[in-house]
Each structure stands twice: as C-alpha cells, then as structure tokens.
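Note that this complex is displayed minus one protein chain, with the remaining chains in position.
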Amino acid sequence: MSTKTTGPVTRPVALDQFTPAGQVAAFIDRVKQGPAGGAGSLLPLLSERHSVYRDRPAGEAVRLRGYAMAAFERTGLPDRALPYVLESLESDFHPYMAAAAARALRGMSRPHPEVGPYLIKAVYNIWEADNPVSFATYHVQWPQKEFSTGLSEIFETLGRFGGTARRILPDLEHLSRTFQDRLSDTARIALLNAIDAIRDDTCELATGCCELPVILQQAGESEDREASGRILGKLAIQDQEGNLQEWGSFFRGKPAILAFFYTRCGNPRKCVQTVFNLTAVRDELESAGLSGKVRVAAITYDSQFDTAEALKSYGTARRFRFDEDTRMFRVPEGFEKVVSAFNLGVNFIGTQVNSHRIELYLLDAKGDLARSFLRIQSDPRQVVEAVAPLLSSTPESESIVKPVSQPSLLAKGKTRNQFQSVSSVVLGFLVAFFPKCPVCWASYMSVLGVAGTGSIPYSPWLLPVIVLLLSTNLYILYRRAARRNGLFPFWLSTLGSLFLLLSIPYLGLPRWLVIPGLGLLLTGSSLQALSFSSFNKLKLFFSEFRYRFFQKVTGKPRGLSFGPRPSD
Amino acid sequence: MSAITLEIFDAGGPQAGYIGWSPVRLKISGTSAVGSRSVVLKSRSLSGSVSRAVFIERFGTAPQDEITVNLGPTNEVEIFVAGKFQPGKPHNGASADSKDVVVEAAWADQPTQVTGSLDLMIRVRKNANQLSEKARTDFLNALATLNGIKTGQGTTPGPGKGVYVTDFVGMHVAGATGNEHGDSMFLPWHRLYLLDLERLLQQVNPAVTLPYWRFDEPAPNLFSEDFIGATESIPPNSPFTQGVSDKRATFAATNPLSQWKIGEVNGISRAAFFDTKSHPASGQVGFRLINQLQTLALGGEIGAFGAKRTQFSAMEGTPHGAAHVSFNGPINFVPEAPKDPLFFLLHCNVDRLWGLWQFTFKRDVANENLSYPYQNDASTPDSWKVIHAPQWPWEDSLSRPGNLRPPGVRNRNFTQSPTGKTIPGNVPVIVDAIDANGQHDPQNYLGFAFDDVPFDYDRALELIA
Partner (left out) sequence: MTISEYRNNLLSEINQSAEPLDEETKNLLALAGDKEGIGNLINVINDETTSSEEKISAIDSLNAVSNFSPALRTKMPEMVNALRGQMSADDEAIRYRAFATLTAMKDEVAQERLLSELESGKKEQDKMVPTSMAISMLGTDEKALPGALLREIALNPPDTDSLIEAVRHMPGDPESFDVLKQIMEEDENPLEARAMIPEMINNVDPPAFLSAAREMLQSKGTDHDLAPSLAKGIAGITMPEAKPDVLETKAMVRDLMSSSPESFKTLANEILFEKDESADQ
C-alpha cells in the first residue's frame, strides 16, 4: 500500500503488478506535487520486492523505480532511502537509474561528502552508453529539443554540492584532463561547470563530519526475523555436483557465509562480482586459518534455469574452488520459502529474475541469521572479520588469526560480545561516579561515615586516574564504533568527558558542568551497549520527531534546500 | 635395439603431438646397446596425407626433411620440429583433421630399423569452406559442447548455459566496446579472445582449431545446414536492422548447432544481404568489403585510428566492419555479435589477415612502433592500450577507479595449453599477441597457426644474427 495525499485526508492507493505503468507514474506525480509527507509514500517503491514490479519486464521496472527515485528531489530524501540511492549509483548500468539517483541526492537536506565517490562510480558505469533522460513526465514526447543525460545529471548534482564535493574534485579533474573527448557535449559542459562550482565554493567541511546518516550495509544483527535455520531445515537443496541434501545438513554445525546470485545476471557489479568476492572470502578464510571452520555458499535465485551442471560450469570458470565446505546450490522446489525466510531483495517476471539487490548473509552454527551485508558489495576482509565472532571466544584485542579448538565456540563468542557490551557501560558508570573533587570526596566520605567506615583524605593524585579512566572508556567506544552503532556514542561520551574535566575545581569553572558531563558520558556508553535494532529504532524515532518538528515550525517539507529545477 | 623416445612439450597427455608451422622443442633420448649415440630422424605421411615434418637443429637454422643428431654423453638431445609448409598442397601441407604424420627415429648405424616414433598432427586454422567432414564435425561438436549442448556421453550444463554463453558472450558487450575497438588494441585483443576460446575447444578435442571464414570469397560449404547454417538472402535494399533479423539460420537435425541457445533464446537469427551460396560478403551500400589483397595493400604501417583512418588501421572498418554488416542479426552489432558463432569464424579471418600482414611486412617486432604504436605510457592516455598492459577481462574483475573499464567475467582465467606459450598469471598482455608465431623466440609461440601464414626461417636466422 502507498499513501496518497489530497489535502489533509490521505487515502490508500493499492499499487501492484496489475497497475498500469501510467497509473503508477500518475501516483508518483501526485506525490511530487502534493503536500508534505510524500517521501514516506515513495519509500516502498524503492524496494525491488514491491509487488508493483512483479511480472513487469525489467525495462519497465527500471523506469518506474527510477521515476519514483527521482521524485525525492522534490519531496526530500529521507535517510532510509539513501542506501537504495547509493546502491543504484554503485551497481546500476542504466543511465536512467543513475540520473534518478543523482536527482534524489539533491533532496538531501544537507549534501554529504560521503556520497561523492558513489557518483563518480556511476560515471564509470554509464559513460559508454549514456542516454538522454527526462523526469518531467513518465511518458515523454521524443525527440526533445533539450535534454539532460545520465552523466550530466550526475555532474549537475556534484556541482550543486559545491564545496561538500571537494573530496572528489581530483577525480573530476582527472576526467576533464584525460577523458573529456569521450563525453557528449552535454556531459562535458556539465562536468566543467561542476568543477568550477566546487572550486568556487569555499565552504569548510565540518570536522569529524564524515559518517553517513545511515549504516549502509546493516552491519548489525538482523531484527525481527524468524530464524532461518528452523524454517528451512528440511528444505531440499542441490549442489553443483547434483547431490541433494537438506538445508540444515549444510547450514548447521558451522557458521556459514551465504550469498545469492544467478548465472544470467547481466550486471557485472552485482552477481559476477559477488561470486568473485566469495572466492576472495574463501582465500581470506584460508589466510586466517579458518578453512574448514566456516562454510561458503552461493545460492541461485534462478533454480529453474540454473541446473547443477550450469552452476558447476559457471563456478569453475570463475575459479570458485569447490569443496565440501564451498558450494553452489539451487533449490529445486520451494524457493519462495528462502525468499521469505531471508526477506530476499528479488523480484521476478514469471520464473525469471527481473531485479535484485546484492545480498550476503552470515549464519551462525545453528543456521540462524547473524548478520547481513546488503546493497553495497562488501569487502571480503570485513566479511571474514564479521564471521570470526561466530567462532572465536578470544578477547577483542587478540588477533583473529589464532586457530580455536575449544568445543563450545559459539557460546564463547557470545560471552565475549556480552562482556564487551557491559564493560563500556560499567566503565562509564565508574568514571561518572569517580570522585573528581574534594567536595565529591567529602560527599562519599559522609556516606561512608554514615555507614561507619570512617574518612579518607582527598588527594590530587586521583586526577590522573580520572583522566586514565576517561581515556580508556573513550578508546573502547571508538574501537567498537565500526561494529556497533557508529561513532555517535563516542562523540557523546567525548563531550561528556570534556565537561567532566572542565568541572574539576582547580580550573575555576562552574561546578554545574559536571551534570551534563555525567549525563552525556552515561548516555554515550548506554547507546553503544544497545543492540543494533534498538539503536536504529531510537534513531528513527528521533529522526521522525525532528522531521515533524521542523515541518511544524517552518511549514515546509524537509529537503527543499535546492529547490525545484527551473525547467520542470 | 633399445628404444628411442621422442617427446614434444609435456611427454604425455591428450594434447601431446599437436604442432603448427613454428619450431617447437623435440627431446630425443635413448641408450644404444652398441654404443652409437647418433639418431636419424625423418617423417612419413600416413596414407592419403601429404603432411610432413621438418627438423631444425638449432633455432634460427634452416629446416631439414631428415636429420642426424648425436645424443651425447647424457643420452638425450633437444632439437626442434615443425610442420613442413608446402605451398600448393591441400592446406599447404597441414593435417586435414587428425594425426597423419609420423616422426620416425632410428639409430644411425641401423637407419632402416625404426625404434622410436611419434604421431603428430600439423594442426592449423583452416579455411572453413575447405574443411573435411571430420574436421567440421569435430569443430561443431566441440563448439556445441562449450555452449552446453550434449554431443556424446557425459553431462553438460544444458544448451545455452555453457561457458561460451556465460563467458565469451559476456566479454564482448556494450560496456567494454572502448577496450576492444576503435584503436590499435583491436587486433591483439581479438587475437587473445579467439585463442582463449580455441584452447577451450582443444580441451574438448585437441584436434580442433577455429576455422576462418574467407569473407572475400564465396563459402557455400560454410553457409549450409551441415555447418554454420543455411542463411536466407534478402535484397540489398532491405532495412538494415541492427542486432536483429526476423529470419533464422537453419540446420540439419544431425547438426549440433540445431540446438544452439543463448540463455533461453533458441536458434540463431541471421539473414544475408548477399547470396551466401555464390557470392562473397557484400558489406553495405556505400561501405564495401575489400578483398585480401586490397586489405594488405592498405600498407605496411599500422597507421592511426583517430579522425582519419590510414593504412592498415582502416581494416577495422573494412573488411572487418563491412563483413559484420553484411547481415541482419546479432552478428552486425558489437554487443550482440558473439551470440552468433559465425562471429568467431569472421574474426578468425581478421586475425589471419593481420598474421599475413605481419608476415608480409615483418611486423612482429614487439618493441617497434611499426608493429604496435603504443610502446609506453607517454604514447597514449589510455593505459590499457600500452603494449605491456594486462588485458581486460582477464586482468581483474573490478574496475579500478580512473581506468574506465567495467568488471569482466574471465578474471585471471585465460585458458592455458601445453601446446603454446603459458600466459603468466592467466592474464595476457598485448605483447603476447605480437610475436604469435615465435619468430623471435620459440617461447613466444602461442600454439596456433594459419594454413597460409608460414613460419619464416630466413627471418628467424636474420633475427638471431
């Protein structure tokens, strides 16, 4: 269901595979032109799983999805849409989609420097087959007297980003210097304009700004999903040698790295690269001494076409070294159960795939989903690092290369994770309540005096201890940021630590600084301890709150910083 | 009499005993009971064959029909052996379709008593219109096998699912056009592309080579139901439809190409703007196909591929481009062309023309601009065109920022063969394709030859001197 707004009343409009393309486009047009709240209506259309794409020819699915994506320029681009947009830039070869994604980025309330490299990747994807594009309407009258192209839309967006895109200025200058002759006039002019705009914009990037507002690959635990091991345990799967077995017999007993692909995928940045990456993952596992401890598997979306022999031929040609723990599979019957269990990002026209996302999953030894890497190709080393906790009980500071032979590896891995989660919170509390001044000391002593334990004089040597505790706490938060909940908790705690240090009496600053200091420190530690799903729920809550608040105060929908294009 | 052992390349294996015109190492070993260490070698054609071998004592010396060598104190010696180029004979003396030459060795003091022998095939790429029935059948079966079609016992991926489709069609796509066309790397890149496929064909059947379609001559045997498909002719003024045709090549039921598929699509759509039974390829109105002599007459310099096509570079336009657009169907459009297997026979002839040009004008010197113009990074802004540049798609699956190449499908997987140069790391570079015959160094020999492009012994001697 998507929401249509006509004034203050919203009426649901069902969009599905039977909805004519013109009608879907008309809905998108209404959202574009309608009052606030449109972005939320468009968001579901970004998912390739949406029923509107079922049984549609791939070209039509691309155009509809692109048309919806481009509309975010008008409605504003919510953070949740960003992974879809960046995925299109990184791995889509359709100029229409690249243009749509470039337009969508103009709907960001504030341009972000991290998206520049994705725009550059899109240039390299489409430059040899650039096409004219138009988003004025869905059905366009051709020929157009003036038009933009996939490349020119990308360069236009970079130009509008101005100084925020300074990081990729060398890439643009390289294009201008060496490959200008390969571009159409429209694209070349847009490239030169973008370079000028970036050079002329002298705005300074905020320091420490460079984290995207969403975690692209959902690098935490999967939320609200039934354990795949239990549902799929009896499902029959066939490997590349033609051997039939139950899902559970391969995907239980050892952790597994599982990716989805199909041999007819024409997109080299998706399935071809996915299979190559799995080969690289296998090599990394070997280097890490984890051969035989982790299973690696690729499952085809296209079991009807991809026979066992076809999988074998395809894998062999890509040096996918098959062995007992490294296989390709097809699901002869019941693939819809796999789709459902993993919530796979794929859609079909008949039995044939018409669109899909990049997806790689980590399963624990019980066969349950532990982690997912979606939409953006993952680095093989990052994948191997992520699988290690499913095996190893060694503390974080030790190398993962150490082979582990103890029996209950999974239990130890879990224990280590829990310990790390708790430690940062405990440390936060310890620091928070550590006496930082004679008055605090006197307070504790009076409590202790009530308890009958006497009095111990305060000493300034405690100051370096405070600094040490604060530093240790911050170090742990920083190290864990990549794995859990990003740098935001670290920054909160840093600010809190600063307040605490400033509140020390020897500096002569107001004592009340200790209160926000304590609050920020404890909040930072607690946020890091939250699970990924809880953290994101909280984040989403505040994001929506901020959105509605802004809307109420200003009367404008969010994200109209760049305004509509003059030509639309 | 104790036996004499003769070994070419690796001693055994199914690919042993296949040579071309280029000298390859032949190890002769044995211990004579009576102490003589001299061995006499000669070759003999099997019945019905004219093929012979020649022997070369040292690289750069003249070939001999018969040779006497001394095994020395180690009881072994290495010399070279090659096919004997015999202009005017069928295939200029190459084997028709199987091993039909025997090298015989005898101790010098008993020259009539053969105590060692080696069966050889002088295996070269031949004119498709002149193939024997066996050569044609072998080629079609091997090609069909790579498509995934079952041609004998054993399992296959299924029609349209084999490595020909997943890899070789996937290499010649729109996104890679800039890597493969429009400049001097066009010829070496396609030579490597063909070789990669041919070596895979030879893993199916080592007697197989890629035949060439002599597009400047009528080829009625090629365009038949028993070979690449009977192809309907359409009037020259019919609409030129890029990449498609509403007509299809037809095949005999016993022809394995009758099951040709690319993915789920059956058959090969193709219609010709010329009469395939009686005429050469026509090109298009205003874009005529030039013949072999006219192609070689373009000149002895490679020329420029830029705004003005000059000298030999013009051959990418005609005859190559003109041959492609002599049809409607996938064959006439770069990103679709390999879907029609005729593509490889067309390009085999393009490669032969390059080989013939290299032979005629002595353009096999890798570090000469006349042989290949981009000798260093300063010569072109496009790094992948420089002579030592690793070639897409074998060089990497990932497009490195700034090099404009999309990811490929045969990452570090160029087919190796014991009958030709081993490509380091399975990643070929342009220079590998320049001295394909091994004129300068037998190690450069790639393991293929054409029936009408000989190895030049005089030149080898010249180069050594």
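Order of writing sets the labels: A and B. Residues in every chain begin at 1.
Just so we're on the same page, a residue touches a chain if its C-beta (ideal position, glycine included) is under 8 Å from a C-beta of that chain, and two chains touch if they have at least 3 such contacts.
Just so we're clear, the structure is a prediction, and the values are computed from it rather than from any experiment.
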Worksheet, complete the sentence: Where B:P159, B:P338, B:G355 or B:P393 are the choices, the one touching the absent chain is B:P159
Response to the item:
Checked against the full complex, the residue among B:D65, B:E78, B:D246 or B:D441 that touches the missing chain is B:D246
Discussion item. From the list A:L15, A:L119, A:L183 or A:A317, pick the residue that touches the absent chain.
Written reply: A:L183
Worksheet item: Pick from B:G20, B:G83, B:G178 or B:P442: which residue touches the chain that isn't shown?
Response: B:G178
Response to the item:
Note that subunit A touches the chain not displayed via residues 21, 55, 57-60, 62-63, 94, 96, 128-132, 140, 142-144, 147, 149, 181-187, 242, 264, 304-305, 307-309, 349-354
Worksheet item: Please identify, in ascending order, the residues of subunit B that touch the omitted chain?
Response: 85, 87-88, 150-153, 155, 158-159, 174, 177-178, 181-183, 186, 239-246, 248, 250, 253-254, 258-259, 263-267, 269, 284-288, 290, 293-298, 306-309, 314, 316-318, 320-322, 324-325, 330, 332-336, 356, 359-360, 454-458
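As a convention for this text, only the chains that are shown with their structure count from here on.
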Item to complete: Using mean C-alpha positions as chain centres, tell me how far subunit A is from subunit B in Å, no decimals.
Response: 48
Response to the item:
Within their complex, subunit A touches subunit B through residues 93, 120-121, 124-125, 127-129, 171, 174, 178-179, 182, 263-264, 266, 268-269, 272-273, 276, 305-307, 309-310, 312-314, 317-319, 352
Worksheet item: Okay, in this complex, where on subunit B does subunit A touch?
Response: 148, 155-158, 161-163, 166-167, 170, 174-175, 177-178, 263-264, 381, 397-399, 401-402, 404, 406-413
